[in-house]
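One structure follows; several queries about it will come next.
Only one protein chain is missing; all other protein chains are in place.
We just call them A and B in the order they show up, numbering each chain from 1.
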Amino acid sequence: MLGSRLTPDAAIAGARPGPRRSVLRARAARGATPYLLLFPVAAAIGGILGYPLVDLVRLSFQRYGLFELIRHSGSWVGTANYSSVLRDGVFWHTLLRTVVFTAANVGLTMVLGTLLALLLVRVSAWARVVLTAGLVLVWSMPVVVAVQVWYWMTNFQNGVVNYVLTSLGVGDFFQHDWYATTFSQLALVTTLIVWGALPFVAITVYAALAQVPHELVEAAQIDGAGPLRVFRDVTVPVLRPVLLILTSLSIIWDFGVFTQPYLLIGQSKITPGNYLMGIYLFEEGYFRGDYGRGAAIAILMLLIVAALSVVYVRRMARMGEEAT
Amino acid sequence: MRSRVFVALLAAVALGVVAATASAAGSRQAANRLTVWLQVDAQSGWPDVVANANQQFERDHPGWTVDVQYQNWGDHLQKLDAALAGGTAPDVVEMGNTEMTKYMAAGAFADLTGSKSKFANSGSWLKGLASSATYRGKLFGVPYYAGSRVVTYRTDLFKKAGITKLPTSLAELTADARKLLDRNKQRGFSPIYIAGTDWYVAMSFVYDYGGSIARTSGGKWYGNLDSKRSIAGLNAYKQFFLAVSRASKTTDEIHPNPYDVYAQGLAGAMLGPSWFSCCVGKYKNVTAQFVMPSHVKGQPMPGFLGGSDLAVPVGSSHQSAAVDWIADFTSTESEKALQAKGNIPNATNLLGASVNERAAARSWFVPTAKHWVDVENGNILRNMLAQILTGKLSVKQAASSASDNITRVLNQS
Partner (left out) sequence: MSAAAGAVRARRRRKRLRRAGWNAIALAVFAAMVFPVYWMVATAFKSDDEIVGLTPTWLPEHPTLAHFRAAVEKPFFWTDVKNSLIVVSVTVAVSIVLAFLAAVALAKYRFTGRKLFVVLVIGIQMLPQTALIIPLYVVLARYHQVNALSGVVLTYMTFVLPFSVWTLRGFIIGIPKELEEAAMVDGSTRLGAFVKILLPLVAPGLVATSVFAFIQSWNEYIFARVLLNDQAKQTVTVWLSYFYGTSRHIDWGALMAGSTLTAIPVVIFFLLVQRRIAFGLTAGAVRG
């Protein structure tokens, strides 16, 4: 039954999201159904985060330190917090550093993650189970534990990485201090973050690949399309939304990352010279007990990351428009 | 039509589940319930002392229960801030002595000046602890316990190197270190392991030579590391470090832990808290301690007096009960029990003759300035030490730049 409606050309053409208006769709329910479906999520998020968000915006316009926190009331200072942050040279240097850092992390994560997913498709079933199990093991490690293990593997005294590199003859890494320069510190943090992020990307892309219907692939192949054409015309349209989502999520998460760099580099080595935005927020806001400033920095971070990911988000939002 | 009912039903069920779990309401401040926040060190180190204090309190206050909740050093202040903001602060809170000033200045703690006589040995509290709990002449905390720094050393290595008596001056110690170096040629071996940016050790040298981190006059603070005496101390530290330690010059005293280096056999001695002797692995039977000597023969080098105080947050509705509990927990009997576990008790009349306690005879403490925590958190001292040891800056340049930084930070509004 399905086969009769599915000619290879129709399949390949139809797989591209296009403005097909079918009779059923024209009767698209403008009724209450979509609102009912959305209501629980809206209620949950709005109910819990609504007031804190308002509070956060309000805080950003106040002078609110430990003194004010104890008395539960601050004093209005208008945009003083914002201008103090925007005039701070450290803020701009940190922003630049974080943008480069995010680009490196997201790029590596998406490329390696997609390659892993493609690898998962190509291997035998037993290898797939083994590799997936390995990815889940990696995924299941709590971040704080992963940081401890990472630190330990690279520690000055007896880090196994130093030992292996020296044994392999790559150089003399005996008591090499991986945390001496900013570049080295951030590079290590990058390996930690990418390593931890790969399972989610790989498994999600693999799940998306599993959605590519075998029939369409076979039909296209019977029609004579080579593997690259099949990939481009059948697989990628299915993958594209998921890839866009993963990229936008990665940008958001990597831009504001805090735990990994803070714990791996160690508080004693955190200086304005190696701040990332998440750490800047914590150090200049909460660690110093200046909650008003912290709120202003948080709002600024929100705006910046929104600007950074707008391309992907807009494409993703538009994709949804075409689909219906 | 059926689908809409289905959806509405599903939404209702979902919200119902949420509501059901929400009905397992959070705890309210019970009428006769005292909430105490202690660090996890107490749970693993001296749980019996805590239990005894609780029993004593409950005997004197029938109908009351004590709920001790253990905190981590890394995030206990974040928790405290949230609790203060939300009005759910505990009745008693343990604070590190360097953390006190910021909170006292913000008015976070209740004034205990009137209750001072209720606390055992309050007349002879250790100066370093008492000053950390006092702000503008008023008492806002009670000293709990302290710890100082000693030299933990390998008796076998010292014997093999021909060191027959313990050093009584810095010069003797340096000479002993040289003997150890001659006898132990392993790569990475430190006669005395000190981490490069261990500012607790470095500042001990500064205070030993009569310098200081900062001084106050007329309500303002002035960084003092660029004074002649402070620079003499820093120079002495630099010479000492370069002669005796192969640790990384830019890293702190927990990356790695000195006792791990010691347990690997790569240290003849290490400078740190006395509890370091717990974790020396297979060298347990050949480990002993002595007091770090000053550059002046016969006296100890002033050691940083670390420790904790106990305070009562202002929001507590059980302030007098809290004071009673603290009195029970810092009673003479309690302090003696803490002493038995290797801590320094909070009063001079209780001090014994252990190495730890002898080292506390000369001590120094950080400037009791509202913004001192910002100096620590900003790693100003650590950066200065890294610059000095790596030779990036001369001692004078690094000290003067750090001093200016400290002046700026301490005088923030």
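Methods note: a contact is a pair of C-beta atoms (placed from the backbone, for glycine too) under 8 Å apart; a residue touches a chain by one contact, two chains touch by 3 or more.
Keep in mind the model is a prediction, meaning the values are calculated, not measured.
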item	value
Omitted chain - touching chains that are shown	A, B
Options A:70, A:198, A:230 or A:265, residue touching the unrepresented chain	A:198
Candidates A:81, A:248 or A:268 - the one touching the absent chain	A:248
Chain not shown: contacting residue from A:56, A:104, A:165 or A:187	A:56
Touch residues of chain B, complete complex, unshown partner	2-4, 6-7, 10-11, 14, 17-18, 21-28, 35, 39-41, 43-45, 67, 69-75, 78-79, 81-83, 85-88, 257, 259-260, 263-266, 275, 278-279, 281-282
Chain A residues that touch the omitted chain in the full complex	1-2, 5-6, 11, 14-15, 17, 20, 22, 24, 28-30, 33-35, 37-38, 40-42, 44-45, 48-49, 51-53, 55-56, 59, 69, 116, 119-124, 127-128, 130-146, 148-150, 152-153, 157-158, 160, 163, 195, 198, 200, 203-204, 206-208, 210-216, 237-242, 244-245, 248-249, 252, 256, 258-259, 278, 281-282, 285-286, 291, 294-295, 297-298, 301-302, 305-306, 309, 313, 316-317, 319-321, 323-324
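Quick note on the criterion: only the chains that are shown with their structure count from here on.
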item	value
Distance from chain B to chain A - Cα centre to Cα centre, in angstrom	38
Chain B residues within the chain A interface of the complex	3-4, 7-8, 11, 14-15, 18, 78, 81, 84-85, 87, 102-103, 105-108, 187-188, 197, 247-248, 250-252, 254-256, 260-261, 264, 266, 314-315, 374, 377-379, 382-383
Residues on chain A engaged by chain B in the complex (per definition of touch)	31-33, 36-37, 39-40, 43-44, 65-67, 69-72, 151, 155-158, 174-175, 177, 179-180, 266-271, 283, 286-289
